[in-house]
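Rest of the complex left out; these chains stay put.
Letters A and B name the chains as they come in the text, with residue numbers starting at 1 for each one.
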Amino acid sequence: MDKIWFGTAYYREYLPQERLEEDIAMMKAAGINYVRIAESTWSTFEPQEGEFDFSSVLIVLDRMHANGISVIIGTPTYAVPAWLVKKYPDVMATTPKGLNKYGPRQKMDITSPVYRYYAERIIRQLLAVTAAHPAVIGFQIDNETKYYETSGHSVQVAFVKYLRKKFSNDLNALNQAFGLDYWSNRVDAWEDFPSVEGTINASLGAEFQAFQRQLVIDFLGWQADLVREYRSASQFITHNFDFEWRNWSFGIRSEVDHFATSRLLDITGVDIYHPSQSRLTGAEIAFAGDLARTTKDKNYFVLETQAQAFKDWTPYPGQLRLQAFSHVASGAGLIGYWHWHSLHNSWETYWKGLLSHDLLPNPVYQEACTLGNELAKLPELVGLTKTNRVAMLVSNRCLTAIDWHPWRGHQFGGYKQHQYNDQFRDWYDALYRLNIELDILDADDPRAMRYDILIVPLLYAASDALLHRLNRFVADGGQIIYSFKSAFADENLKVRTTLQPGIISEACGVTYQLFVEPDNVSLTADTFAFPDETGQVSDWMELLEPSSPETEVLARYQHPYWGKYAAITRHRYGKGSATYIGCHLSSQGMEQIFSSLFASASLTVGATFPLVVRKAQTRTQQTLLFLLNYSATPQKVRNPLRQARSLLNNRQTETGEMLEIAGWDVVILCGEEAQ
Amino acid sequence: MDKIWFGTAYYREYLPQERLEEDIAMMKAAGINYVRIAESTWSTFEPQEGEFDFSSVLIVLDRMHANGISVIIGTPTYAVPAWLVKKYPDVMATTPKGLNKYGPRQKMDITSPVYRYYAERIIRQLLAVTAAHPAVIGFQIDNETKYYETSGHSVQVAFVKYLRKKFSNDLNALNQAFGLDYWSNRVDAWEDFPSVEGTINASLGAEFQAFQRQLVIDFLGWQADLVREYRSASQFITHNFDFEWRNWSFGIRSEVDHFATSRLLDITGVDIYHPSQSRLTGAEIAFAGDLARTTKDKNYFVLETQAQAFKDWTPYPGQLRLQAFSHVASGAGLIGYWHWHSLHNSWETYWKGLLSHDLLPNPVYQEACTLGNELAKLPELVGLTKTNRVAMLVSNRCLTAIDWHPWRGHQFGGYKQHQYNDQFRDWYDALYRLNIELDILDADDPRAMRYDILIVPLLYAASDALLHRLNRFVADGGQIIYSFKSAFADENLKVRTTLQPGIISEACGVTYQLFVEPDNVSLTADTFAFPDETGQVSDWMELLEPSSPETEVLARYQHPYWGKYAAITRHRYGKGSATYIGCHLSSQGMEQIFSSLFASASLTVGATFPLVVRKAQTRTQQTLLFLLNYSATPQKVRNPLRQARSLLNNRQTETGEMLEIAGWDVVILCGEEAQ
């Protein structure tokens, strides 16, 4: 691709009045060069069974093409028509709460053959009339697909067959692996298998969720295969992944394996939503981009991100532009707003687009115009590559396992929401504030071996093979940082019978038998400084004991009884070293630790948040430095590059020259790295 | 009517022992002149299908009549007998949670023909034996009727027929009006219409709720017609409306259109419950009374209000009496306690009546005796009229709309409970504390045109016709005060495509495109003083821009980015003026603003809360001033009337004489207004 794709989702079907030409004129003024259409309006295209009408799509294709705007076609399968549900009520998913009611999108059973039959027909009909259109650059299959908690009879039947295959028909092996003797959950005949909706067995529950994630892969694979029959060689297939949603994009999904699912695609697409106004930090842009980029080691699409959105997200002047350059700095090749015009009806009326409901130019749209025209003039930003020495390992299975066995609060009561991501974000955000760039990949991904440093939070459930490989990574010269609760259980969530932390004890030089609740405990450490309350331990602490004479105790607990135990250790193992963080610290506490651990690794650029620094290489092997000011206060930093040019004002800048970046502003330097 | 009706609900059927004569003697001692009976004990009257026994009612009628106490007969339809539900389980309503279980009242399907058949029979049987009894002054049809979330199959069928009629069989018009293309919700054949229980379309959801409110009107209309066959010309038909319940009467109901439903009645009845003890303010007595009085522009009944009630409501000495005179001051012609004796069993055991469970005289009963005898000696209080220059416009449809699109918190998570009423009460209570009396009527009511000043909070969803009429109101010399979010959408909740606030921009001289979350924002204003934190903006702020050279900016935002926008504007338009409040302020903040806006309108009497002043005209055209002290501290105020008499101590008082009203006490002046 030879440009940054800059555009929006566009829903002509939703508009209360005809204004395609005005929209196109306003898009062109904003430098918009693509729109995404068609992914949500099945009932408009097929108002009655077998009656098709794609005129609303075709006119958009024609008019966009005539105006030099490209189009991504979305398959319209995430929301089903009323006639289909009236005729076949069972296309709605049966969840632990019963049969879903019609109304919201993403409530159908993605495994239903009836749904698949009608979905295939609408996809084929749509692609038959649109795929060859010259406006069409690619396809998005479905949207933010998850399994929607489908767990009815046929899903249970399929799960038993999945288990039978996984365990090679050996029920004893399954009973043993999952510990089903407990509370009389043992199953001694396949036909006795109960629905696992009510299971209290974490191994079985986690396996069911893994199976459900596989349903998403099966479904999107099926769609990708269908689309492949129609698309040309130059057209891409993408999908729009979303992230754990806590009123914004927060972490990895329990319902989707972003990594495995991305393999079905030509390019990974994501949507990224985040707090804004005075709460804008860019952290979500960074983590989601790092993950998306790493899935396929290349540029990715931000298929949706916020324009005005909600009252608390409508950006301050400058923020829309700052966000866009942050996406680019992370490796995004496409920035798509959700969405062009605000909606005049229904659920997302207050999730505003670039245009307000008045469909007129406004300050946010005006800023998009400035930005769109800047992007169009900066070919240096296209096709950026990034080479990080650090990677963070994450895992859907561990996320599920931590849902069953949380580290905060009490298992049988209280707060539980995806605590894996709390810890992931505590660590990621600390590194983000230190300007330590990294890749994010699945814990089992063999590419992990290529990094110098691995950051490994909550690798709770992991196979022997993975843990041995990580030991080898250290032995071969890598540096690894584990959190508490790592390596505790095997890949079936069966807790290991060895001294904890099991296999990685060898590399870490540490063991523990007890873990307790921190009760007014803080760390005492020579190695680290903990200003203010940052040394406070909360929620989880393991009572570590060095198991090797070479183990360094980096921090201990301040406590009348537990003071004799270690909290953080480091151990040289082979050519590398392994650091074990045996307790939960706040993100600010971890920032102190990472800052110290990485001081010698010269990963930082001497600036920290709110000045965010991102580095990338251009197609011509020049170095780009994005200096992003995530605050209202001007920030200063010296130019570290040689022969550098400031791209946005096209001005040369000397090495060591003091640069000032205004509030919520960005400076992009292009030059060569000093040695 | 020639007296203030003063009485209680009386449930002889509930009493654990016979004591009718003792009760009547104690009632007479308290000046009680009516009781309400029969509305809850269907199973006592018809213990088995078709077996009727009204002896428990008839003896009460006879004995009350013999003692000069009148009776209101309630139709006993709000609670159904066990035998009916055993035989026909479907008389219970099917709600989104399934078929209701037997036990609580008000859980049946008011549209069920089976229920209607048996309800008609018990009503006819009861009235046949009681209506002509000389004790009976009128009838209450059902009680606190709502639709009880009935939304099962037959209700859905009826709703589709309702839509077909409303849209003249034109599905395209419906799809367009409600924006059903969104998320494939489009319906292209009437027979495909899904149950709307799960709908995410605000227009469709709000229309369904409007339809459900119509079910209440249909049901009560049907009962009123039945009763009309039996009642004589001198007997009234009333109903007991309740209000949004937040452990007390808080605001208008989402489930009942008080205004339209009142048209079925001869006189509007309400129940009013409120905080007490140190939290007693009288605000609920005032707002509910203002609404009830305005429904029919005449006196209304307070069919239920608290006697001892709960442990936190048992009144301090003086409060019961203060409350009663406050009801009268608002135009009440009847004050009924719920209820006579405390209940010895079941759900409302701790909702105590005038008598405790011991059925003996007690301090609260003693205070009722004092009061009852005072009321009997003050014919001046009968048939009061009130003439207010100010009205507040409210709307069930807007309440529902704000439920879908709240102004506080986040649409997709967090606090949502009927925020329309939060805003309504913030404004109403500010005016109440300023002693600005007003009427409350439905936004669409043409009577709105007769006022000098209209207060219009959250008129979110309104037809073009209504908004044009309100513009004309201003042009013709009226003064109007709108809140934020007004006029945003049409009557179908479709957001307008014009610059906001749409049609009323003309009268208001202001527009906006963006609205944001206030983040430590307060108002800066020359016009208003904001002591303490009262100028703090919260939850919602619109970035207003004057659209007319004559628009006065009354307040701006203090904020680094939004400081250039207006927060409150006033605009002369024709002979009147329109004020637009573009943000949410606390009730205390609004009190500052109303105080300033109304300073020149001489609406106030120079006294503010906790001294509450209410004005009314007697049948002989004298002016009554109620001086109500809602505090424990004595209050002073000068008598503003000429030739005035203090009714409660029957003492003359000079104009300008300083009067002292003791804690939780009341003074009623009767005289002529000074010029």
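Definition applied: contacts are C-beta pairs under 8 Å (C-beta built on N, C-alpha and C of every residue); 3 or more make two chains touch, one makes a residue touch a chain.
Quantities reported herein were computed from a predicted structural model and do not represent experimental measurements.
Enquirer: Of how many identical copies is the complete assembly built, when 2 are given in place?
Expert: All together, the file's complex is an assembly of 3 copies.
By definition in this document, only the chains that are shown with their structure count from here on.
Enquirer: So the centre of each chain is just the mean of its C-alpha atoms; given that, what is the distance between subunit A and subunit B in Å?
Expert: Whole-Å distance between the two chain centres: 49.
Enquirer: Which positions of subunit A touch subunit B when the two form their complex?
Expert: It comes out as residues 11, 13-14, 16-17, 40-44, 47-48, 76, 79-83, 85-86, 100-105, 107, 247, 277-278, 308, 310-312, 314, 316-317, 342-350, 356-360, 362-364, 632.
Enquirer: Which subunit B residues qualify as touching subunit A in the complex?
Expert: It is residues 96, 176, 178-189, 191-203, 405, 410-413, 493-500, 513-517, 519, 540, 560-561 of subunit B that touch subunit A.
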